[in-house]
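Below you'll find the structure, written out as C-alpha cells, and then a few comments.
The complex appears here minus one protein chain, its other protein chains still in place.
Right after this comes subunit A.
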C-alpha cells in the first residue's frame, strides 16, 4: 500500500465494486437485507450518507426465491392506481407469476432509507430472473457473496448408500402395509 500514490489510494478506496448474489432457494428478505446494506455503503468503514459510497449488486435466479411458511398465499402486495375503485391486491404467488423480479425489487425498496437517495440506489441494483447475465455486467463483477440460507438436501439427491447407511428407528414387519 505504501507504493501507491495518495490519489491512487483514494481512488481505490472510493471505487464502486460489483457484487453477485445467487437467490436460488433463498428467502427474499434475507437477500434484500444484504443488498440494502451494500447499496447504502454501510459495509464500508468510510461510510457517510452524503458520500455516495454504495456499490452495485447483481441478483440472479430471482425466479427461484423461496418464501418460508405460507407466504406465497398469505403475503399480499397492495397498491392503488389513484383512480376510484383502483385498489389492487395481489398475493405473492400472483405477483411472482406476473413479474419474477418484482418481489425482490419491492423488498429491497422497502429496506432502503426513505429519502431521495433511494432511487439512485435502486438504479444500482440489477435483478435477473435466470442465471444468464449480459456480458457487460459479467465483466464488471468483482465478488460473489455467500448465500444466507443453507439449501437443505432433497431426498432425490441422496445416494442409495447414504439412504441405507442412515440409522433407522424401527423396521416394519414383513406383512406391514405402507401407503
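Just so it is clear, contacts are C-beta pairs under 8 Å (C-beta built on N, C-alpha and C of every residue); 3 or more make two chains touch, one makes a residue touch a chain; residues count from 1.
The criterion applied here is as follows: contacts and distances are computed from a predicted model.
Its record in UniProt calls the unshown chain "Large ribosomal subunit protein bL20m", which is the match among "Myosin light chain 4", "SRTD2 protein", "Cytosolic iron-sulfur assembly component 2B" or "Large ribosomal subunit protein bL20m". Across the entire complex, the residue among A:24, A:43 or A:101 in touch with the chain not shown is A:43. Even with one chain removed from view, subunit A keeps its contact list with that chain: residues 42-48.
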